[in-house]
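A single protein chain has been omitted from the complex, and every remaining protein chain is retained in its original position.
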Amino acid sequence: MSEALLAPEAGTGATAPAPASGARQFWRRLRTQRAALVAAVVVALLVLVALAAPLLTAVEGQDPSTYHPDLVDSGRGGVPIGSFGGISAEHWLGVEPQTGRDLFARLVYGARVSLGVAFAATFVQVLLGVGIGIAAGLGNRLVDQVLSRATDVIVALPLMVLSLALMAIVPSGFPRPVLVALVIGLVAWGSTAKIVRAQTITLKELDYVAAARLSGWSTWRIARRELLPGLAAPVMTYAALLIPMNITVEAALSFLGVGVKPPTASWGQMLTSADVWYQAAPQYLLLPAGALFVTVLALTVLGDGVRTALDPRAASRLRIGTGQKREGGA
Amino acid sequence: MTGFLLRRAAGALVTLLAISVIVYAVFYIAPGDVAQITCGPRCSPAQVAQVTEQLRLDDPVYVRYWDFLQGVFTGRDYSTGTGTEHCDAPCLGLSYQSDQQVTQLILAKLPVTGSLALGAMVMWLILGVGTGVLSAWRRGRVTERVLTAVTLAGTATPVFVIGLLLMIVVCGQLNWLPFPQYVPFTDDPQQWAWNLLLPWLSLALIEAAKYARLTRASMLETLADDHVRTFRAYGVGERSIIGKHALRGAFAPVIALSANDFGSMFGGAVLSETLFGLPGMGRELVHAVKVVDLPVVVGMVLVTGFFVVLANAVADVLYAVADRRVVLS
Amino acid sequence: GPEDPEGDDAGNGAGGKPAKGGTLTVLNSQPQVDFDPARLYTSGGGNVPSLVFRTLTTRNREDGAKGAEVVPDLATDLGKASKNATVWTYTLKKGLKYEDGSPITSADIKYGIERSFAGELSGGAPYLRDWLIGGDKYAGPYKDKSGKGLESIKTPDERTIVFHLNKPEGEFPYLATQTQFTPVPENKDKGTKYEEHPVSSGPYKVVENENDGERLTLERNPHWSAKTDPERNAYPDKIDVRSGLNSSVINQRLSAGQGSDAAAVTTDTNLGPAELAKVTGDKALASRVGTGHFGYTNYLAFNPKVKPFDDPKVRQAISYAVDRSSVVNAAGGSSLAEPATTYLPNQKSFGYTKYDHFPAGKSGNPKKARELLKEAGHKDGLTITLTHSNAKDFETSPEIATSIQDALKKAGITVKLEGLEDNDYKDKIHSAEDEPGLFLAHWGADWPSGGPFLAPIFDGRQIVKDGANFNTGFLDDKSVNDEIDEINKLTDLDRAAERWGALDKKIGEKALTVPLFHPVYKRLYGKDVKNVVISDWTGVLDVSRVAVK
């Protein structure tokens, strides 16, 4: 995002009328995309649900950790009693097999962990990936070599090995969700860095980067002002996908001992324990899977919208002369 | 080109050394008493001491690391109790657990994971890039929306869910494909592919969305470029513009990502190997980590690293061949 | 008693008389990584190895409780003990041969045992080392160049072998079922490479061993004589073991039963709760499920050195507060777990004596727990930490821990969970120094008797300061120690069992553990499988009995 987006309107007293600021243009472009707006609402709702989890479960009158052994059929492996996984007025989405814990409560509480961890981890990944990718792409041969090799190392080291290391180093008092987000973020930035580096190398050959160099900007400033906006599209697209991936990685880490502590629920954990129940208690699998899917879809559509809105050319250039009669943005 | 290869090789060596050092360090601080695990839970302190000596676990880490390095470059001899066994360079040591040479262990698992990774890559490229192209072409239409939703559903579902469901339906109920098992390519190429089809498909479904979105985004970016306007103004059809000119812009990021995913699949295909019962490297690695079988872990991680480096070098060459503006360096 | 709640569904399988021939497929999750008799731990090395390795004695290959008995195998009887059970003499049957036709001698058995002392071949159970005179000093035949070997094992002639123990051990016949008692011809020993092709003394020999035991092909051993081996039926001509499979996939394949899967069994995978839920709804499938028991107890362990567990009242309060039906559900429901109030497994061979010192009823007695806590001075409740493993095993895993947490909440006890990575967990709970105050633990029988169940956990002389310690309650009670010694002198195993049961009841009063449940195993098998035998010794379908024709 260019500084123009943030700069205050100048009161220069110049004769010309003040131009629409970048931020305002961004909003204008975003507003024209209905799908993106719907997606934004969905994302906001999800975040709201996560934040309001205690409130929602209070309304339902349940909590995510209380066992209800009477609600499951112990002789049949603990499958919920009743139709549709034990859906009832008390348990809106039924109960978990074996334990009888309330699924609605677990789902909304799970949203907190999953979304929180995934967003935070993605943030760290993107930060590291973009920083390292740009530095490698712009730096001299030595910098590029060092960073590219470091990227190779991080990609090559399996998650399991690295998380073991981090686990051993971090004292056990460290807050778990933060640790999980950090572990994922610190371990899985390799792909982002590679994409960004490749893109940077392409972009830096362009004359406008040369012009910026002549302006006297530092490399860092060039990266931020000239390259970042051009990188936004691929990075944002990728980040929207990193979020669901991170949600599943969180589940995997739980098995390794660095996940969030039980009985805290997370969508990833629910998915991993639900997969075997797909036949006996399908809703147990479908609920977290559906929630994840909706999240991913909304994030992707929103990401697309933002990407389009960020590109001043997108609205007009994309369709140039396609022969399509429809007017308006793509 | 030779210069490029030499520099790449040197870089690879540094990368691999760094990896091995990290793994040694990690396992030095990680919990788990190697000798106790190797000996068995009920081993007495005396027996544990015996094993510790046998595996030379009481040597300082740097000595062990040095021995390891020596083995890699010159080979090592090991006692089997009744005799000695020579482990040729590059010797990655013996597994603590099974007393097998790690090099041979890896050579046995490599074809499995290699087959899995290669096929999956082909599938995800076809599926992902194909979907990406279609959705760039039909952008904003129903086709795109449906495609997007389908591929995203793939991403949002972990491999053990997709794989298991596919296996139940395709193998168990419909009986279309056999329950996967590894048949070496050299034994029967047709059975090899037939058996691996399902694992490939499951992995591709997971990855496809990533490639689809990336392809689509890069293509839309290119579609806004001036040269696309030129071809439109010359009556070149949308299909050719999309399939030829815009797709070309997606080449670099797709190749870069593929290289990474392909490389890291060598150590990271744990879940699918476990699910489909394929005796590959990922599964072995996870097991080795669990039982703190350091030589196996180091060996496996090094081989994974090797493939990551290799895949990236290949990607660079491909990229440079395709885009002559890039000078290999 | 240990009666199977679902009666005699095991023991039949597909209709018709079992006959020789065909190929049995074994679908397993764990590969046979160790195929060396020196390195196997369990009796007979589990299932597949016992087709290749014969031992001095073996388990009775019968269904249910009868299967928990020990019977002769290579030996003519269960061994002749000296008066105080410190010298055991065995005589080999006549006409025993290896797969190459050469005769099996008592010296080969001695050599097999000696090998297991080598550092290269670690992995076996500790008993030989602990019991045999000089066992603690002996370093195995590769290191020992004296030429005499382990002198406490004598082979006066080719068919006789005598063991000299450093203390009375009435249960020696049980020990002699372990694969260390398999004959190994010294001239065929290849050290650590022996496992690639161990020499067979049983009905089948190894013809292929791919990928370190991932795929095994066994075919008939022509020199095996059924006359000398009443335990093994050896119906199939060929056994094809494929391992490394996901457990869901194994069960899916067994239920689908396509192609060779129709004649398939598994020896290491049971039905999980979700699968059970599905199978019980399907008559045809349900008829192909066998039930097995194995001497095993899951429990809560206390470290009385850690406050507040030094106070018996607190330990008792927790015992009262536990909700066993929640725990059982978490472990897979009533078909896969039986609530436990005794430490010893609920089987006769262990000397099971029923008791419930701190009755918690079906779902806990929080009222009583609160009372006890108040007496102990914890009026306002208590906050404690429960340590568990993160391995997904439904035994020491988070699911069980959270169910405990939920139950104790009702008694005013706030439980903090400390989930550890599995290695870390094992390191900690077996370390005399780092042992947590309260943790999930389990114990399985090395053989179906109270000895190996109680002694390592409650014998004060087995507290290990500098290694893996299993006496987690640090119990060092002279009367308990003495009773253990006394029982070990008995060679009448039934009599011994009774005394083990009584001892268990007595130790139970100390509330050092809270028994939670005994697992039950549900084994699915292919539709062409006949003669299904699941003994209470292993709880696993016995491949030496199965027929596919």
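So that you can tell them apart, the chains are marked A, B and C in the order they are listed, and the count of residues begins at 1 in each.
Definition applied: contacts are C-beta pairs under 8 Å (C-beta built on N, C-alpha and C of every residue); 3 or more make two chains touch, one makes a residue touch a chain.
As a working rule, contacts and distances are computed from a predicted model.
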item: Chain left out of the displayed complex - its UniProt protein name, from "Heme exporter protein A", "Adenylylsulfate reductase subunit alpha", "HypC/HybG/HupF family hydrogenase formation chaperone" or "Dipeptide ABC transporter ATP-binding protein"; value: "Dipeptide ABC transporter ATP-binding protein"
item: Interface partners of the hidden chain - shown chains only, full complex considered; value: A, B
item: Hidden-chain contact residue, picked from the options A:Val117, A:Met270 or A:Leu310; value: A:Leu310
item: Residue of B:Arg76, B:His245 or B:Arg283 in touch with the missing chain, whole complex considered; value: B:His245
item: Sites on chain B contacted by the missing partner chain, in the whole complex; value: 224-237, 240, 244-245, 248-249, 251, 322-325
item: In chain A, positions touching the absent partner; value: 2-4, 7-8, 10-17, 19-22, 25, 206-208, 210-217, 221, 225-226, 229-230, 310-313, 315-317, 319-329
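Following the convention adopted for this analysis, only the chains that are shown with their structure count from here on.
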item: Graph class of chain-chain contacts, one of line, ring, star, complete, other; value: complete
item: Between A-C and A-B, the pair joined by more C-beta contacts; value: A-B
item: Chain B and chain C, separation of their C-alpha mean positions in angstrom; value: 38
item: Separation of chain A from chain B, taking each centre as the mean of its C-alpha atoms, in whole Å; value: 24
item: Cα-centroid distance, chain A relative to chain C, in whole angstrom; value: 47
item: Contacts with two or more other chains, residues of chain B listed in rising order; value: 30-31, 164, 168
item: Contacts with two or more other chains, residues of chain A listed in rising order; value: 164, 167, 275-276, 279
item: Touching residues on chain C, where the partner in the complex is chain B; value: 33-34, 41, 115, 118-126, 129-130, 136, 139-140, 142, 189-193, 211-212, 214, 242, 244-246, 248-249, 252-253, 255-256, 258, 261, 421-424, 426-427, 430, 456, 464, 466-468, 470
item: Contact footprint of chain A on chain C as seen in their complex; value: 248, 272-278, 280-281, 323, 325-326, 328-330, 332-336, 363, 390-392, 398-399, 401-403, 405-407, 417-422, 424
item: Residues on chain B engaged by chain C in the complex (per definition of touch); value: 30-33, 36-48, 50-51, 53-54, 79-83, 85, 97-100, 105, 108-109, 164, 167-168, 171-173, 175, 179, 181, 274-279, 283, 290, 292
